[in-house]
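Below you will find the structure I want to go over with you.
Our next item is chain A:
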Amino acid sequence: MPNTDQLLELNHITQRYGETTVVQEMSLSLQRGEIGCLLGPSGCGKTSVLRGIAGFETVQEGTITLSGQQIAGRGQHLAAEKRRIGMVFQDYALFPHLSAAENIAFGLQGKSRHEKKQRVTEMLALIDMPQCGELYPHELSGGQQQRIALARALAPRPSLLLMDEPFSNLDVTLRERLCLDVRDILKQEQATAILVTHDQQEAFMVADVIGVMNEGRIQQWDSAYNLYHRPKNRFVANFVGEGVFLPGKVVDSERVEIELGIIDGEFDAPCCADCGVDVLLRPDDVLHDDNSPLQAVVKAKAFRGAQILYTLELPTGSEILSLVPSHHNHPIGEPIGIRLDTDHVITFRI
Partner candidate 1 sequence: MKCKQWLVLIAAVVAMWVSYSALASDEVVVYSARNEQLIKPLFDAYTKETGVEVKFVTGKAGSLMQRLKAEGENTPADLLITVDAGNLWQAANMGLLQTVLSEKLNQSIPEYLRDPENRWFGLSVRARTIVYNTDKLSDSDLSSYEDLAEPKWRGKLCLRTSKKVYNQSLVAMMIAEHGKPQTESIVKGWVANLATKPFSSDTKMMQAIAAGQCDVGIGNTYYFGRLEDKDPTIPLKLFWPNQQGSGVHVNISGGGVTQHAGNVKGAIALLEWLASEQAQNLFSDSNHEYPANAAVKPSAQVAAWGAFKANPLNVAKAGELQVEAVKLMDRAGYK
Partner candidate 2 sequence: MSKGESGVKLWTARLFSQGWRLSALAISLVVLTPVVVILWSLFSPDLAVWQHLKTHLLWELSSNTFWLVLGTASGTLVLGVALAWLTAVCEFPGRKIFSWALMLPLAVPAYVTAFVMVGILDFTGPLQSWMRASGIEWQPPEIRSLGGVILVMVLAFYPYVYLIARNAFATQGKRALEAAQSLGYSPQAGFFRVALPMARPWIIGGVMLVIMETLADFGTVSVFNYDTFTTGIYKAWFDMYSLQAASQLASILVIFVFIIVLLEQQARARMRYTTVGKTAGKQVRIQLKGWSRLAAVALASGVMLLAFIIPMTQLLIWVSDVGMDDLDSRYFEFLWHSLLLAAMAALLVVSASVILAVANRYYSDLGTRIMVRVATLGYALPGPVLAVGAFIPIAWFDNQLRDGLHTLFGYDGGLLLQGTMVTLLAALCIRFMAVGFSAVDGNLQRITRSIDESAHSLGSSGLVLLRRVHLPILRGGIFTAMTLVFVDVMKEMPITLMTRPFGWDTLAVRVFEMTAEGEWERAALPSVAIVLAGLIPIILMNRHAQH
């Protein structure tokens, strides 16, 4: 039964360039008002998917459905200009010969002059640049251009908004602030959007649901929290957040034994008792405890302001990571006490 709240559905999409397959059998669905994200390293195919949805590239197999209507796949390809899908490009692509206001109004063809003016004023207010309408792109800063680009894409009220690494050209502090601003704007407009990025922080700050991609496939389509705490496979576990794998043995459905001791908690055991697994340990799972009998030697440390990320070596030689409040400043080579504090146990079959 068709879900009226489902806006976008990708069904086993495959995209190829000549001999190379860049997107393999990818499926996802996005609800109205949701902000999705495709996260992955460069070359994983995320931009191709985006461009496939937008209509700039073709889909060889599978279907793309938007608001219940098929727009691509099975020999059909609806032209990009007919899809009512807005796009924000990595380099903003503002029209240099038009002012900011004219850029924003560009997608409003068919509307009366009055309506255009109104919508432009609305958008300028939304992006908090009410005085900048008459300026030309070369007179605006990077962050301002990006916001104009967003306003331009949103002005015609598209059913879907796509954003291709929109923050990559900005500096870090600006980026953080803009991520939050953009999320606010999108929510205010009740827009449905997909963001493509390689930066986890952006993904976490902006998106409701994130798809981690690798080699043309979605590894996991889930909330940020779940990706972090319940990664479905090794790639996601490695890509999202930091962590190390330690070999372990399943004791029962609630306990796993590793060299640091027995961990108990919820987990999906990949096998029954006595089988070998790899256990994921995140830096926040390993706490600093001066009173603990367990000792590990500091091999490296990275100062992060509020915390220090220590790389520690266990007596067995394996390395683990630990995130510790930064006033515990231990030099390299010093042994420190550690203790496990896990809630979710994440295991993978060997």
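The rule we apply is simple: a residue touches a chain if its C-beta (ideal position, glycine included) is under 8 Å from a C-beta of that chain, and two chains touch if they have at least 3 such contacts; residues count from 1.
Regarding selection, all candidates are chains of the complex that A comes from, given by their letters.
Because the structure is a prediction, the values reported are computed rather than measured.
Chain A shares a touch in this complex with candidate 2, selected from 1 or 2.
Residues 54-57, 79-82, 84-87, 89, 91-97, 106-107, 109, 136, 138, 152-153, 156, 162 of chain A are the ones touching candidate 2 in the complex.
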